[in-house]
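Below is a structure I'd like to ask you about.
Here the complex is missing a single protein chain, while all its other protein chains stay put.
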Amino acid sequence: MTECKTLLEIIEELSEDAEKVDNSQLEIVEQLITKAKRVFITGAGRSGFAARAFANRLMHLGIDSHFVGEPTTPSIRRGDLLIIGSGSGKTESLVTMAKKAKKEDAELATITINPNNEIGSIADAYIKIPGISSRDTATEKASSIQPNGSSFEQLSWLIYDSIIVDLIRITQQTQEEIDFRHANME
Amino acid sequence: MTECKTLLEIIEELSEDAEKVDNSQLEIVEQLITKAKRVFITGAGRSGFAARAFANRLMHLGIDSHFVGEPTTPSIRRGDLLIIGSGSGKTESLVTMAKKAKKEDAELATITINPNNEIGSIADAYIKIPGISSRDTATEKASSIQPNGSSFEQLSWLIYDSIIVDLIRITQQTQEEIDFRHANME
Amino acid sequence: MTECKTLLEIIEELSEDAEKVDNSQLEIVEQLITKAKRVFITGAGRSGFAARAFANRLMHLGIDSHFVGEPTTPSIRRGDLLIIGSGSGKTESLVTMAKKAKKEDAELATITINPNNEIGSIADAYIKIPGISSRDTATEKASSIQPNGSSFEQLSWLIYDSIIVDLIRITQQTQEEIDFRHANME
Partner (left out) sequence: MTECKTLLEIIEELSEDAEKVDNSQLEIVEQLITKAKRVFITGAGRSGFAARAFANRLMHLGIDSHFVGEPTTPSIRRGDLLIIGSGSGKTESLVTMAKKAKKEDAELATITINPNNEIGSIADAYIKIPGISSRDTATEKASSIQPNGSSFEQLSWLIYDSIIVDLIRITQQTQEEIDFRHANME
């Protein structure tokens, strides 16, 4: 058996980045989720796949959740929460959604490298992740053995899943309850 | 202005096929929908895109509907209804879903050219459409200026939408209520 | 057997609307497709499902086609064609895509009720369909037994498929060639 050098390096990077994430930011998002009538999730490209995995787990917890753009996703309204995963914080289609959600008086949270950009600056809460977005170039502040965006996308998935672990504790769900809601026609 | 000859021929074919569809079969499916706790929709390929459009409209009517395989689609259970659009009636992945739904004691309806095939033969209700599925070859019984499957896919979309018109009447929805539920972050 | 009154009314409406579509507009779009290096397709909501069915058939014809937002859709560039299905012609996320495609020097075509709106006004070609978009209200000019948007969405699907029939003739494809490219793992 030979060691997966690249894989271990990626995880080491994630570990270092994770230490710079502030748990109090996660707790605020967790409160917004438990308070929300419905939770809408979005993200473009690979950030969107991580976000879909989060929407799926929220459904497993019995939370009324929807990924934006799916066939049965309804309109967002006051009392709902929109969570946007966007490294750059300025993807145009997502900025449009952020503005529309705020116009409807919904709550807005975002996971981003750049909380000062368009989305973060109108959000009610944000989780700041270190990294280089797929729309930026590597700087002295941040470099990676991976293509731009990858470490953000990975860490956003892991943060979503750590929020799930916290929410299971908060809402006192059992593995049986989670399994019961899991898709059963695959 | 020149006439769209191909388009008009396609519609003429649809019109002839539509005359062979039995409305009492639609009414049974409409009753299953109004009775169901939740409605799950599925279909592969182009039949699946028609089916997604139907799932979307059911949501507009306030019906708890889900397209199978989407991020927030939960498990199907007793009291739920699964609707499968399948021209051939024997697409393997859909046969699997049909069996799993029946095993959970959910109701099963299908729109198909071949109600005698695997899916139709275990369904609680079916709507039979004339045509050639993408898995069959043209016979004397049916021919089309279009590639195999196309007329089925089109007519399934139109039947879904005629069910919607009927359900709007039955559930007495207004255009305002439908618009209110329409996705608003596009 | 009882007649499907609603279904036949829908088809009658489609037939009347189809007579108002100008075939020379379809021919221009067909030329853009055969000339294009790659064809990108998009549309929101139900118009997007009709557009996906079109992207699927273009692939069956051996045309390098991509639906915008799918996991393996690449960047659009000069020499490529973007086709947008949008009844209103002003859906914000689609307007953004139209502008980005033009900025990359790609060709732009649209199927729309309103060719004078944002998308149509920067398009290289358009196909005008009569109807009421899901963002408009019924006027004296157009009314339908269906919810707003439905007849546009249906007719856009049928126009796409009539373009496919024309392209099969133009590119001299056989049913066997089409079947060979059809997804075979379902």
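A, B and C are the chain letters, set down in written order, and residue numbers restart from 1 in every chain.
Just so it is clear, contacts are C-beta pairs under 8 Å (C-beta built on N, C-alpha and C of every residue); 3 or more make two chains touch, one makes a residue touch a chain.
Everything numeric here is computed off the predicted structure, so don't read it as measured data.
Only one of the listed residues, C:11, C:26, C:44 or C:68, touches the absent chain: C:68.
Contact between chain A and the absent chain runs through residues 1-8, 10-12, 14-15, 18-19, 21-24, 26, 44-46, 49-50, 52-53, 56-57, 60, 91-94, 134, 137-138, 145-148, 150, 153-154, 157-159, 161-162, 164-166, 168, 175, 178-179, 182-183, 186. Within chain B, the residues in touch with the undisplayed chain are 44, 49, 69, 71, 92-93, 96. Hidden from this view is one chain, which touches chain C at 40, 42, 52-53, 55-56, 58-59, 65-76, 82, 96-97, 100-101, 104, 180-186.
Just so it is clear, only the chains that are shown with their structure count from here on.
More C-beta pairs touch across the B-C interface than across any other pair of chains. Chain A and chain B have centres, each the mean of its CA atoms, that are 34 Å apart. Rounded to a whole number, the gap between the C-alpha centres of chain B and chain C is 21 angstrom. Multi-chain contact residues, meaning those touching two or more other chains, occur in chain C at positions 44, 49, 92-93.
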